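All protein chains but one are shown in place.
Lettered A and B in written order, each chain numbered from 1.
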Amino acid sequence: MTVIQEYLAPRTLEELTRLVGDGEAAIYAGGTDLGPRWNKDVVEKPATVIDVKAIAELHGVRVDGEEVVIGACTLMSQIEADPMLRKSAGALAPAAGRVACPQIRNRATIGGNLCNASPAADTAVPLILLDAEVELASVGDDGVVRRRVPITEFFTGPGSTCRKPGEVLTCVRFKPLPDTTSCAWDKFGTRPAMEIAVASVGVMLEQADGVVKRARVGYGSVAPTPLRGHKAEAELAGKRLTAEVIERVTAAARDEINPISDVRAGAEYRRTVIGVMLGRMLNDAAGA
Amino acid sequence: MPQVLDTLDLAFEVNGDAVSVKVPPGATLLDALRDALELTGTKLGCGEGECGACSVLLDGRVVNSCLVLAAECAGAKIVTIEGLAANGKLHAIQQAFVDQGAIQCGFCTPGMIMATHALLADNPTPSEADAKRALEGNLCRCTGYRKILDAVLSLANGGVAHD
Partner (left out) sequence: MIRTDVATEADAKRTTKEPSFIGKRVPKLDAPDKATGLARYLDDIKLPRMLYGKILFSGRPHARIVNIDTAAAKALNGVRAVITADDIELVPFGFGSDNTALKKGTVTCVRDEVAAVAADTPQIAAEAIKLIRVTYEDLPVVASVAEALADGAPVIHEKAPNNIPFNFDYLHGDIEQGIAESDVIVEDTFNLQRVTHCCLGTSGIIAEFDATGKLTLHSLSQVPFLYTHDLSRIIGIPPQRIRVIQPPIGGGFGSKLDVHPFEPICVFLAKATQRPVRMHFTREEEFFATPTRQPMIIRLRSGAKKDGTFTFRDVKMTLDNGGRTSWGATTPWISMRTFSSLYRVPHVRQDVDVVYTNNIYACAFRGYGNPQATFTIEAQIDSLAEKIGMDPLDIRLKNAQEPGETTGQGMVLRTCGLAECLDTAARNAGWEVKHSGAQKPTHGIARGMGMASLFHVGGGAKIYRSDGCGTMLKVDDFGGVTVQTGSSEIGQGSETVIAQIVAEELGLPIANIRIINNDTALTPWDVGVHASRTTFIAGNSALRAAREARGKLLDAAAAMLKRDADEIDLADGKVVDGDTGEPLESIGKVIRGMHFGGKHELVMTTDFYEPPSKAPDKEQKGDISACYAFGTHVAEVEVDLDTGVVKVLGFSAAHDVGRVINQLGIEGQVEGGIAQGIGYALSEELKVEGGYVLNPTFTDYKLMTTQELPEIKTAFIETQDPAGPYGAKGIAEAPLVPVAAAIANAVYNATGVRITELPLTPERVLAKLQEARGDKSGETYGETCGQPHG
């Protein structure tokens, strides 16, 4: 029988990284991904659970030099409501607000969302639009060692990341978006609430005189990992948002994703809705 | 007996009372409430965060107690459905649910009421859209939600005393 035998809640990052050590224990944040699996008794439960929420440093939103920093344990409900994020983090706050329901948003952390590495993680695409980086910490000879990984390199497959067993995600960092940019993001599901995205897409545009100076496109649930839309971005760069351009961008989007068919939707359908959602966002942007 | 190597002694506050319980380290808050404290008003509908029947307030926030480890609640303040009525009188939210016909089989009711409590504490005059959003994670198979929303909105208009 697998039973959780030990619950630990370190108070400092240093203590945490030491405890995490070789990665045998489960790192536990909001438990909204871990809890259902444990309750269903489908996975081996870890003997030791290490709760990361008692570490103050991992909480909250702050500014560090030119960067905005979101602690790993920051809740979806906090991200959704945070004035700074609402202003300068593009689609991140609205996307956090579309996760599940209040009960989940009050527990689900951004760190858990990313480390769980579902292709459907709702914060991933908005972070791609921000060129965000995640910070990982582990124990070294002289205390805590940190490294940064661009969000696009963090995910390596469904449920897997480049995080090493002894590493903890401490925060997400990005430069605030200037006022000259606009962001849109949407997710698609059969219901408006309580939906794991069947497909999601986001776009960030910096336009000047009707011409796209800089663009970022990201997709969720349509590839083994959240995906940056390089081809769609290339179609946007330097262009005006005419009907033909939008058509080419959505075609590129449909082309560069790699969805699967599962119980939630077919691959072809996912392709279609990505195109439709992205097309609508670009039309809105063109009209604005 | 299964090999539970450890039992945790936990102290926290439930419905204003200091309590201490002994639970295995893997027990959920829902287990602690229902089994150890015999507060069975909080319901288990799915155990996967999908139905909201197990909703309680944890330090003022509404959460699914089936996904919270009891261990992390040491020192926390928890409010369950049993904590609302006072002096033999239903809480205004409970009364509104009764009066508006928001209760059929009643299994979703404790969770609905706790989610409503959290909403009204935050936003005493919610719109219908606010109410729908606040209860989006609480499934009800019987009522079709209309009368539940009516109950919530009746409080928004008439005002409700908050503690």
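What we mean here is this: a contact is a pair of C-beta atoms (placed from the backbone, for glycine too) under 8 Å apart; a residue touches a chain by one contact, two chains touch by 3 or more.
Quick caveat, the model's predicted, so the values are computed rather than measured.
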Hidden-chain contact residue, picked from the options B:8, B:37, B:108 or B:153: B:108
Where the missing chain touches subunit A, by residue: 1, 3, 40-41, 116, 118-121, 158-159, 188, 190-194, 196, 221, 224, 260-266, 268-269, 272-273, 276
Touch residues of subunit B, complete complex, unshown partner: 1-2, 34, 39-48, 50-51, 53, 80-82, 84-85, 90, 94-95, 97-101, 103-110, 113, 131-133, 135-149
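Here is the rule we use: only the chains that are shown with their structure count from here on.
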Between subunit A and subunit B, centroid-to-centroid distance (C-alpha), Å: 29
Residues of subunit B that touch subunit A when the two form their complex: 2-6, 8, 24-26, 28, 47-50, 52, 55, 58, 61-64, 66-69, 71-72, 115, 118-119, 133-134, 136-138
Touch list for subunit A against partner subunit B, complex: 1, 3-7, 9, 28, 30-32, 35-36, 38-40, 45, 49, 51, 53, 77, 100-104, 106-107, 193-194
